[in-house]
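Next up is a structure, given as C-alpha cells.
The complex is shown incomplete by one protein chain, all other protein chains being positioned as in the whole.
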C-alpha cells in the first residue's frame, strides 16, 4: 500500500515560484503537483515548457485554480500585495495554505474560522538546519536567557534593475527582507514580546529611483521590546560578494551565531592575492534545502493533521513590526508604544 | 507523457546500504526501486519493515535478485570481498552496475566485454559540490600545473568495535578509506600517472586487535609518480571530533583546498571556554548529497546512454595503489616501480 | 651620537595605566620615563614596587608631577572625569599630551592656543595593524564609497563588580566603550559628517545596579548622518567568551571587516564536542601592540615636530556623539539634529 499524497497547486511562477515548482516535483513521494496559476504570459509559457509534461494543469486565473477538483492545498508565491485575497479565496475553497511572507493581519481572523485547515507562512529560515541548531542550543539554555539579537539580510547587488520594478509590489525592504530577521527575533527572544519602540534609517545608495516608491536599498533598524530585549537589523540589496544573512543571538551566558563566515562551499583558493572563498549568490544557493524541508513538513502536517511548526499569529506580528520599521525608515522618526502595545504619538516641537 | 524510469535493485543493506535505500526512494522521479538483496536476517527484517511498503521485492539470494524480471541496473553495496563476483553476475544478466568501491582488476576486462552496459564505481567525492568546484578551479588553470596533493580521510572513533569486525571484510584501511584519497590524486594530478614508489606506515593505536587482521587504525602514506608528482595521505579511525576529510591540491601557481575548516553547519557557540563549532559525525552527514547526486547521474547515464562521469580503469588503478600502500603498511617497507610501472624487488642486506 | 629622547610622565596607574607603564619602559630607546602620578595609595605602592628601580619619580599630586623639571610630555590615564582639568594643567606647563579617551569639548580650544604642543587622544584602534589595513583598503577605493558601518565593542563579563564601581567615573557605556566605534565611524565614513539623528536603547542585564548611575551593561545605538550614511553599534560588558570588538565597513562596491572571527591565537582544539578556539580575554590581549605603536608614534611626533596621525577635533566630535547616545539610552528617545547640526526638540503628545 502506498501512502496518500497531498494534492497541491502552486500560485505564481516568478523567481521564487519557479524554485518552488522544482521543489514540489522532487517531493513526488508525498505530493501530487496537480495545478499551477501563471499570472503572466511569460510564466504561462514557462509552465507549458516545464510543468505540462509532469501532468500539471495550468491556469491563468487564480479563482479557477483553487477550484481544481480534488485539490488539498495551495502554495502561494505571488506578489505580496495579493497574498491576502488569495489566502482568503483558498480558505473559502477549504484548502490548506502555505503562503510566502508577508501575511496581513486580517488573515489570522480568516484562518481562525477554519481551524481544520493548515495555514502557514513561508519563513524558510525556520526550516534551515543551522538556524534550527542555533534554536536547539538556545532552548537547551546554553546561552542563558536570549536577550539581544543582531541580524543582517543582505542580497547581492542586481545591476538589472529588477529590484526597482519589484519594489512597488514588495512593500519595501523591511517587509520583503527584514521580515525574516523580525521572525528570527520573535523565535529566539520570545513570541510574546511587546513592542516598545522602533527606529529605522537608510539610503537609496545605488538605486536612487527607490525613493519614489518610498523604498531604500540599505536600511538599519533598532527594535526595543518592553522588558529590555533589543534587536538590531541591517538589510541591504547592494552586496558585491553575494547573498549574506547572519544572526548573532546573545544571551546572559553566551552567544550563538549563524553564518558569521559566509561560504559557498568548502573550497578555498590560495593565490598571489591571498586566500579567497566564494559566497552564495542568491537565496536559493543558501536556502534550497530549507525550502524543500518547509514544503515536506507542511505536506506532512496536512496529511497527518498534526500541528504546524510555527504559529500564524507570530507571522502576522512580524508583518506589523516590519511595517513600523518601514514607516520609520521613510519618516526618519522613532515610533514608540506603551506597555499595552498601543502606539504613542510624537511631534517635532 | 512521463519519462521512462530506471528499474533498479540494491544489494546489501548494511550501514551504507540502508542510506542508499533511502536515497533511491527519494529519486522516485527517475528510479523504480524494484528489488533488494538482504544477505543477513537483520537486513532482511529491516527491508521488510522499511522497503516492502514501497513495493520493493526482497531477496535473500543475490543470484535471484539479479534475475528479477525487467531489471535494468543494480547498486552493489555489500562487503568488499564479494564485489567482484557480484559485478560479474550482474553483467551476465546484462545489468548496468553502480558498485561501491573497491573494484578489482578483473572487472575492467569483464566490463569491456559489455560495452553497452554502464559500470561505475561509487567514488562519492567525485559528486560532491566542493570537490567539483575544486576540480573546476584546477581545470581552469587557476593553480597552474597541479603537482602535489595532501589528503586525509579520518573517521570518528567508534567505541562499539564494529570497525574491528568489519576490518576482515574491508581489505584494510587504505583499501577502505585511503582509496578515496587515491582517487582524488588521480583525478587532480592526472589519470595517466605511472607509479614510482609507495611507502606507508601506521599503528593500531586504539584498536590493537587490528594487528591480527593486518590492519591499523591510523596510517600515513607517501606515493610518488614518475615525473615528480607526489601525494601524501593520512587515514585514521580514531578522531574524537567526528568525520574529517580534507584535501590540499598544490599547483605551480596556487593551491586549492577542500574542507580545511570542518563544520557541521553554520553555527558557532561562544561560551566561557571560547568559540566552538561542531563537525559532521559520519560520512553521511558529510556526503549525503554526493551519494544522491551520484545515483541521479548514474541513472541518467543509463537511461540516456551517455558517457559516465568517471572511468572504470581509474577506479581499478586506485585499488592497485591502495593495495600497494596496504602492503607497505604491513611490511613497513617502501615498494618501488620502474618507468613501465613494474615492481622492483628490494631486500635488507 | 644617540638620538634625543622624550621625557615623559604618566598620570594614573589603574588597569590601563599599569599597562602604559610597562609599555613606556619597553620604549626606552625613544622615551625617558621620568615621573608618574599615583592618585591612590594602592597605585603609589605599585609604583614603588615596579617603577622606582627604573628611575621613575613618583608623585601623589598631579600638579607637582607636571612641574617635574625637564618634562616634555604627559600621558594621561586617569578617570574620565578629570581628563579635562589635567590636560589643561599640562598645556599650561607647555607639555605635549597623550590623553586616554574621552576628551571634552573645551580641550580643543585650549589646545588651539598652544599650536606648538601635540595633543592626541588615545584611540588605540587607529594604531592597530588590522584597522589600519582596513583603512588602507578603503582609501584605495576597493569598497567604493564607504557608506555604512556596523561595529561592536564587547567586553568579557566581570563577576568582580569592578564595572559597577567604575561606572560613575566612566561617563557610561557609550562614553567608555562606544566611543571607539564612533571614532571608527568618523575615520571610515568621513570626519566632516553632520549628525542627523541618534537613537539608543539597552538594558542592565547582569548588573541591575547600573540603573542607579544611569548606565547599562548592554546597549545598541543607531546613528544617522545627513547625506545618508548610517552607523550601528552594539556595546556590551557581559560576554561569556572574552573581549570581542569587530567592525564591518560597507561601501558601494564591497565590504571590509575587522575581526569577524575572534581568536586568541592560531590554535584550534579538536575534541569530542567539536572544534574550539579561545578568544582574547581583555583589551590588552587584543590591543597590546596598538598601545605600543600609539606611544611610539606620539613620541616621534613630539620629538620630530611632525603632524599627529589624528585630529583633536574628531576626538571631540566622538565625545559629543557618545554623549548623545548615552542620553538617548537613558531617556529611550531618539534625538534629532538639523543640517547645521543643531538639536531639534521632540515631545510625546
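Each chain carries a letter (A, B and C) given by its place in the written order, and its residues are counted from 1.
We adopt the following convention: a residue touches a chain if its C-beta (ideal position, glycine included) is under 8 Å from a C-beta of that chain, and two chains touch if they have at least 3 such contacts.
These numbers come from a predicted model, not from an experiment.
So there's a chain missing from this view; which of the remaining chains does it actually touch?
A, B, C
Looking at the whole complex, which of A:5, A:26 or A:271 touches the chain that is not displayed?
Counting the whole complex, the residue in contact with the absent chain is A:271.
With the full complex in mind, choose from C:34, C:175 or C:256 the residue touching the hidden chain.
C:256
Using the document's definition of touch, tell me which of B:238, B:285 or B:314 contacts the absent chain.
Answering carefully, the residue with contact to the hidden chain is B:238.
For subunit B, which residues touch the unseen chain?
Counting only subunit B, the missing chain is touched by 143, 147-148, 150, 152, 196-197, 199-206, 218, 220-222, 224, 228-230, 232, 234, 236, 238-241, 250, 252-255, 260-261, 332-334, 336, 344-349.
Which parts of subunit A face the unshown chain closely enough to count as touching?
239-242, 244, 262-264, 270-279
Which parts of subunit C are in contact with the chain that was left out?
Subunit C touches the missing chain through residues 1-2, 25-26, 28-29, 53-55, 129-130, 133-134, 137, 142-143, 253-261, 264-272, 278.
Operating definition for what follows: only the chains that are shown with their structure count from here on.
Select, from all pairs of chains, the pair with the highest number of C-beta pairs in contact.
Comparing chain pairs, contacts are most numerous for A-C.
On a C-alpha centroid basis, what's the spacing between subunit A and subunit B, in Å?
Centres of subunit A and subunit B (C-alpha means) sit 39 Å apart.
Among the residues of subunit C, which ones contact at least 2 other chains?
239-241
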